[in-house]
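I'd like to ask some things about the structure below.
All protein chains of the complex are present and in place, except for one that has been dropped.
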Amino acid sequence: MKLKEIIEKLSLVTLTNVEDKEVSGVFISDMLSDVMSSAETGNIWLTVQTHKNVVSAANLIDIAAVIVTNGKEVPEGTVELANRFHVNILSSPLSSFQLASKLVEAGLK
Amino acid sequence: MKEETCSHTWEMVNVQSGYIVTENCFRCNKTATSFSAGEWPPMEEYREGEHFWNIMEVAQTIRFDLTCKACGKLVPLNELAGLMMCTGCDPKCPVDTLMKEMEKSRIWVFVAFGFFPVDERTQLSQEKIAILEEYFNQRRKSSSSTIRIVSSEKIDDISRCFAEMIRDVGMLSLTPPATE
Partner (left out) sequence: MQEDRNHSIEIAKIKEALQADIITGNSQTGQYVTGIYASDLMSDVLAYGKSGSILITGLNSVQAAISAYMAEFKGIVFIRSKIPDQDIRKFAEEKGLFILTTDTDMYETCVKIASIEGEVSVSTAAAALTKRAENVTTYSFSIDGQDFASAGMVSTQIKTILKSIGYNPLIIRRVAISTYEAEMNVVMHAKRAKVTLKASDQEIYIIIADEGKGIADIELAMQEGYSTATEEQRAMGFGAGMGLPNIRRNSDKMNIESKVNEGTTIETMFFVK
């Protein structure tokens, strides 16, 4: 499934320029070390973390998009860095738990 | 399969969560980093030879090794303290120059750090850095970009580098972090 399809279906807010990518599944964690050990390339990553280092971890694995949950505000520095490295950052007012149901209903494993 | 002729398909093994501890010696002002598995590391200062180490920061992290699924070759990565993505804070730094060069072809530059003090701890060999790079590129093979991992030796002046290693700070804190 394509990222742009998911953004539309779930009315996600885009915080960066969006580069469409193939989405392979969902990964939820607030720990960068978890992403480094267990996330897969093409995963959508749900987190409440918003610091710059989120971009580094997303980039290392090539995450399809980071969705910042709980409607958390993302610092400008993070958005800037994400744009430079083509990391898609999206936002949702829902919690990670609430959004998980919507993503699975959309057909993501 | 024979190790010598194998083209290696790497897999992350021996993943252990723990803490990366940053200490400072008040006598010589050197910085030391170390990995502590499992439990929260002891916070008291201690003496090691010439040094008197004091804990400055504790962050959560993982350590791991790599093994080849085909031939079984095991690459222990005990010398790896962490990975950092260059964020281009020092235009005079050779890593920054490399980054700008590579960016055009969608290659992202990461820096592999060994433990500090560099002159007192065994550092990651070039061979191991190359294997680490190969592992991540194999894992992100469906991607349109690749990564390049270089040694932290390449950083011109570490004091001018503001990028952070990929690790988890403040996970256990019960007070929310101040936003930027």
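List of remarks:
Chains: A and B, in written order; residue numbering restarts at 1 for each.
Definition applied: a residue touches a chain if its C-beta (ideal position, glycine included) is under 8 Å from a C-beta of that chain, and two chains touch if they have at least 3 such contacts.
In this text, all values refer to a predicted model and were calculated from it rather than measured experimentally.
Among the residues A:Thr16, A:Ser29 or A:Ser56, only A:Ser29 touches the chain that is left out of the figure.
Contacts to the hidden chain, counted on subunit A, fall at residues 25-31, 34, 38, 46, 48-49, 70-71, 93-98, 100-101, 103-105, 107-109. Residues 13-18, 37-40, 65, 67, 72, 74, 170-177 of subunit B touch the missing chain (whole complex, contact as defined above).
The rule we apply is simple: only the chains that are shown with their structure count from here on.
If you check the complex, the residues on subunit A that touch subunit B are 22, 24, 30-33, 36-37, 40-42, 50-53, 55-57, 59-62, 73, 75-77, 81, 85-86.
Chain contact summary for the complex, subunit B toward subunit A: residues 12, 15, 17, 60-62, 64, 83-85, 87, 106, 108, 110, 136, 139-143, 145, 147, 163-164, 166-168, 171, 179-180.
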